[in-house]
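For reference, the structure discussed in these notes is given below.
Note that one protein chain of the assembly has been removed; the remaining protein chains are unaltered in position.
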Amino acid sequence: MTVTALQTGIHPAVDGGLLLEVTNVSIQTDSIVSITFADPSGGPLPSYVPGSHLVVQYGTGVNAYSLTGSGSAPSEYAISVLQVEDGGGGSVAMHRLSVGDRVQVSRPRSAFAPVSTATHHLLVAAGIGITPILSHARAAAERGIPASVIYVHRRGAGAHVADASELLSRGLTELIECTDRGSFQQVLTEKLTTQELGTHLYVCGPDPFMNTVLDQAREHGWSQARLHSEAFGAAELDEGEPFTVNLVRSGIRLDVPAGVSLLETLEKAGKSIPNMCRKGICGECSLSVLRGTPQHRDLYLSDQEKAANTTMMCCVSRSDDPELELDL
Amino acid sequence: MSITIIDKDADTAVLPERIRRFPFPFSADSYRYSANVEPATKTVTTEAGEWGARLLDIDEHYLQELAERDGVLTRDPSRMQVLPHMRPAVWDTISTLLSAMAEEYPDTMSFHREGNACRWRNALQNLDVEFTIGDDSSLPMGPLRFLGSQIQDDIILLDVREDTMWLDAGLVTFAADWSFGFDVGMNFLEIHGPVPRLKEEQIITRAHQFLLRLQPGEQYRRTNWTMTIDRRLDTSTETYPEWGPDRGTIAADPALPDRLHLRVEVQHLIRLPHSGAMLFLVRTHLLPLSDIARVPAWREKFGRVLAELPEDMADYKGISRFRKAASDWLLAG
Partner (left out) sequence: MRSASMPPAAGTGLEPGFRGVICASFGSTGDTAEQHSGGRPRHDLRFESANPETLSDLRSALGRSHVGVRLVLAGPQSDIRAAAAAAAECGLLEEEVILLSDGMGPSVIYCPHCRITTTVRAASPEVACQGCATTLAITDHFSRRIGAYLGYSAHAEEAS
């Protein structure tokens, strides 16, 4: 896809994604805005798994935001963003967006999916954590699967309260709002001890909140496979540190920038490296390492082979040392 | 890959399409299991032509294979099963594949979706149907059987949960020596239990992790192969008593070169966008040895692969009783 990017360059995390236009911005609360994106030519957008997030580029950085729709054949993607003054700047940039702006985004990514065999979803949200929970609630209502939402927010400061309430008439089983710690604790204990066997629990909110909910669930005998929490998959956005490779046989040194793979760097330099999957599984792009410690990110090498540090898969693996010497 | 250009041009010009577009799977003189995955829809050139540009491959056998599938399903309904929680994944498969097929074959097919209302036209079958995503009764035979009447691929759906994948739905009429009906409900590692060497070589664990990491919308493919006597697509365990005896007699049959086929499966691995289920498509291609022999490089490679293949792998593929005869014929060529 050819993209007329407003930004200086496309961040690797959104490369191969979509260029979308802001079609609506609406104030949810004092500190939360909802932003809607659509295809500039009005085309349909890819469906997504409930609980998915979108990686959005701002300037040279990226941030992940949960999509709030059910994910079924959407014509728009909607996110809600809490302004974080001391954050990385993403939320401030999002709050500055206005209708007509174009933004480079990833395809929706799934890391907080509903379990298809569940006969009841217990959905627990705190604050801005309501966003993926709303997506789950909408999808459950569409599919006719019972779902209960427990939503903790400050009095008068809950985003999407109206959206969640509206779902009650469209199949959502119950919505319990809690505005103080005591009432939430009571509701949580009651819910954790009275669920029929097909129930799964999903939680999203600040880390300490999620940990509290998950710990209590475990104490009440919930097995790990029933517990689902949104972690925004930090690893998948990890573009790695820049490093240098010294190609001993060719007598060339190449810089591998952050966010660019060693394989791509070698290809750009005119080296033809056999490769197939470019995902670290097929083993085709194996290279011999003469010096330095590779940072192994592949699924191909055994633990033993990885520990030997003599071979690396250049499509995904990088370097722990500033420089690697390769037999190339 | 090295190609002897001089031979190629002269020969391939006269080769029929079934040979030119055959996905010949060997690039060397030996074969071992590997996680040989690559991105889907990448064109692969072979010594005889090329294949792989499309996700859904429609060829000269289209109508005949669909009729055969229909016959198998009528005789044995257990070849299609959908555990109740997989219904959304089936609809996800339909909207994904019909729109992909319409894009790949715009002259004969079209797919339009407005909300959940869909219209599908397929001129190859003089078909024009309207249906509603999510409404099983909107397609006369039900959604999965309908899809199975539009594409030549077998369809397998794996649900992703509990850190693994579960074979919870599918329509498999052209199985290569396995029983879909028996495997329904198994997880990924259980399904692959019978395959020799996989455990030792960690291929399945790697493939498992790779598949679990695939994001919705991503599409990969791999090939697998075995050998089949006659142009028989249904070599399921269910019908083994019908086709098994041929394995015992083919080595001595003078018609071996025409009866014995290289069976190549082009398998697509697609993480579905809305359900997140793993869609596994298996498209089976059969080419008799007599056709393989028309491409000198194929004749030689396949002959050597068969001669070199370790005994346990040959046993698992069910070719032990005749692979030497096949190899001898090919290499004598």
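Order of writing sets the labels: A and B. Residues in every chain begin at 1.
As a convention for this text, a contact is a pair of C-beta atoms (placed from the backbone, for glycine too) under 8 Å apart; a residue touches a chain by one contact, two chains touch by 3 or more.
Since the structure is predicted, the reported quantities are computational estimates derived from the model, not experimental observations.
Although it is left out of the displayed model, the omitted chain contacts the following shown chains in the full complex: A, B. Between the chain not shown and the residues A:G51, A:G127 or A:P146, the one that touches is A:P146.
Remark: the omitted chain is touched by one listed residue; of A:H11, A:R226 or A:K306 this is A:R226.
Only one of A:P46, A:G171 or A:G198 touches the absent chain when the whole complex is considered: A:G198.
Contact residues of subunit B toward the unshown chain are 78, 162, 179, 181-186, 190, 193-194, 236-241, 244-245, 247-249, 321.
Across the interface with the omitted chain, subunit A contributes residues 117, 119-120, 146, 192-199, 220-226.
Rule of thumb we're sticking to: only the chains that are shown with their structure count from here on.
Distance between chain centres (mean CA atoms), subunit A to subunit B: 33 Å. Residues of subunit B touching subunit A in their complex: 34-39, 85-86, 88-89, 92, 95, 113, 115-116, 133, 159-163, 202, 206-207, 209-210, 213, 215-217, 220, 273-277. Residue ranges of subunit A in contact with subunit B, taken from their complex: 44, 46-49, 52, 71-73, 107-110, 113, 115-117, 143, 225, 276-283, 299-300, 302.
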